[in-house]
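For this depiction, one protein chain was excluded, whereas all remaining protein chains were kept in their positions.
Showing chain A:
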Amino acid sequence: MVRRTRKCDAIEENRSLDAKVSSEISQQTQWMLAVRDERDRAAFAKLFDHFAPRLKGFAIRSGASNAHAEEIVQEVLLAVWHKASQFDPHRAQVSAWIYQIARNKQIDQFRKEDRPLPEVLLVEEDDTPDADQILALEQETQELHTALGKLNPEQRELIEQTYLGELSHSNIESLTGLPLGTIKSRIRLGMARLRHEMKGLR
């Protein structure tokens, strides 16, 4: 992995990385990296266009009113802008990162309680994107997407309800319908990556 030492070098290297793999790394990830590293408002606007209507649908399905859902969308996307430095494309897809922010915001609003969060593992500031790792994660996400697409509609619905925040006997059982191989390989990859990052920090 190439380490960068100064911001101007970083931009240079980002550009060369972009040139090399821009056709492969998803647009979402590129937009998010532009928001994180260059505070790029046009890229943020692209993220808005993609995620705002989905976040709104998501919030409404998990019980928010129309107006309330828009409040949640606004808070989530503001957090995406302000917490962008915490986004690590080696460990999370943009959609996964935004999903967690959205669940946290909705809980904070509904229950009026602070959701306890794990310690943040800080991304090393001089860490340029490792294209192979990012692509591996994107490929897995694609596999997960395909596997979820193969579920029957009832099973799919139950799994969606579970991740939307409804907990019941039947949807806990539905978890056994998750594509296990994909999730297990994701956990293994994630552990290897985390152990590697920890070694660097300690």
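The rule is simple: a residue touches a chain if its C-beta (ideal position, glycine included) is under 8 Å from a C-beta of that chain, and two chains touch if they have at least 3 such contacts; residues count from 1.
What we mean here is this: contacts and distances are computed from a predicted model.
A.B. asks: Have a look at "Transcriptional activator ChrR", "2-oxoacid:ferredoxin oxidoreductase subunit gamma", "Heme exporter protein B" or "Phosphate ABC transporter ATP-binding protein" and point out the UniProt protein name belonging to the hidden chain.
C.D. replies: The correct option from "Transcriptional activator ChrR", "2-oxoacid:ferredoxin oxidoreductase subunit gamma", "Heme exporter protein B" or "Phosphate ABC transporter ATP-binding protein" is "Transcriptional activator ChrR", the UniProt name of the unshown chain.
A.B. asks: Provide the residue numbers of chain A that touch the chain removed from this figure.
C.D. replies: 41, 44-45, 48-49, 51-58, 60-61, 69-70, 73-74, 77-78, 81-82, 91-100, 102-104, 106-107, 111, 113, 115-121, 140-141, 144-145, 148, 159-160, 162-169, 172-173, 175-176, 178, 180, 183-184, 186-191, 193-195, 198, 202
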